[in-house]
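The complex appears here minus one protein chain, its other protein chains still in place.
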Amino acid sequence: MNGLAEKMKYWNPYLGGTLLGVLLFLSFFVTSHGLGASGGVNRIAVAVEDLVVPEHVDKTPYIAKLAGGDRDPLGHWLVWEVVGILLGGFASGLLRGRVRVQTYRGPQISNHSRWVYAFIGGTLMGYGARMARGCTSGQALSGGAVMSVGSWAFMFAVFAGGYGLAWFVRRLWQEA
Amino acid sequence: MAPFDLVALLGTAGSYLVYLAIGFAFGFILESSGFGDSRLLAAQFYFRELRVLKVMFTAIVVAMLLVFWSTALGWLDYDQLWVNPTYLWPGIVGGLIMGVGFIIGGYCPGTSLVSAVTLKVDGMFFLLGNVTGIIIFGETVEFINSFWNSGYLGVFTLPELLRLDTGVVVMLVTCMALAMFASFEWLRRMLYGSEK
Partner (left out) sequence: MNIVQRPEMVGAAILLLASGALALHGQPDLDQKWEYLAPRYEPRLMEREVYIDPAELLHLMNDDYIHLVIYDVRTESDWNEFHLVDSIRMSLKSLKEERKRLRSLPENAVVVVVSNDEILATEAWKRLMVVAKPNAYILEGGLNLWLNIYGVPEEETDMHGKASLGKPDGTLRHGFKLALGDRHAAAQPDEHLVPHREYTSRVKLMKKIARAGGCD
């Protein structure tokens, strides 16, 4: 990556990983569960849906569980963790001057293309995360640390999917 | 003995503050490690940048060691910890879909939050897509309901699967992680020389 990580002054990944591991442990120790992200995003999305189309929410079983009738999808720790993630990410970016409107992309494609691909990737991710009942934070990191077989299987599937497709979409990321 | 009943100790609002703090630390570490940067994340899948592998597996091994040392010393009650139940098939298929989404979109849900909040436009589009995918799932899951609940093995742990002691499994995972670091690093050098 031609020194990209150094130029951006990102932490050594082993250091970041160790700190994250300690945080993950503390999370289990204090709260009995690990970290999570997609569940919080899920609930916020459902909450917005509930504002716009409440009758539909009541009728669809999967979302009714979260927001049907009187239920408040936002009254759950995952939502607060997501808010925290936003604040923490912002704080870190602010401290190092990385809060800047920008589009990260491979050199061969344009900003607009990148946005489209980001949207498509995001959609797949959102769908896949619900199917797997978690994302890399909730399932892979947290489930992995407490030895859940499903989480490990999930983790390897994610890597398999990514590596499997990588060569076919290299134009998105690689130099010419 | 940990873990604690947070709501009983601190009230609902207090417990939410704890999660807020945890999330804050999580987001801070992610951004500082460069996980708000899709270029670095995607580069993992070309063996060019290994921080996804390194951060994830270091975190898992460190957390695992801390958790199981704590249970060994009687400080923590493993039975009270949330262990994700295993739904084998949707887990694997969902994982594959997420892998594809990862390499196309360049983020995962947690990292896209960090990216979007530092005003990266691709992160914002990813997040929008994430919400869209969630909505699509909610609308269509009833059609794949039996698949979505298939392969249910309950709370199924690696020591149970391998029929080994917990401590031995932790050691195996640690060795595997270290071996992966070394071999991926070697692969990286082979493919790209010794550039940093």
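Things to note:
In order of appearance the chains are A and B, and numbering begins at 1 in each one.
One rule holds for everything that comes next: a residue touches a chain if its C-beta (ideal position, glycine included) is under 8 Å from a C-beta of that chain, and two chains touch if they have at least 3 such contacts.
Since this is a predicted model, take the numbers as computed values, not measurements.
Listed residues B:L10, B:L88, B:L119 or B:V155: the one in touch with the omitted chain is B:V155. Where chain A meets the omitted chain, the residues involved are 14, 18, 32-34, 36-40, 42, 76, 78, 129, 133-135, 137-139, 142-143.
For chain B, the residues in touch with the chain missing from this view are 1, 61-62, 65, 68-69, 71-72, 74, 77-79, 82, 84, 154-155, 165-168, 170-171, 173-175, 177-178, 181-182, 185-186, 189.
Going forward, only the chains that are shown with their structure count from here on.
Once the centre of each chain is set as its mean CA position, chain A and chain B turn out to be 9 Å apart. Contact residues on chain B toward chain A in their complex (touch as defined above): 2-4, 6, 12, 15-34, 36-40, 42-46, 48-51, 54-64, 66-67, 70, 76, 78, 80-88, 90-110, 112-115, 117-123, 125-139, 141-142, 148, 153, 155-161, 166, 169, 195-196.
Contact residues of chain A toward chain B in the complex are 1-6, 8, 10-11, 13-35, 37-38, 41-42, 45-46, 49, 60-63, 75, 77-78, 80-93, 96, 98-106, 111, 114-166, 169-170, 172-174.
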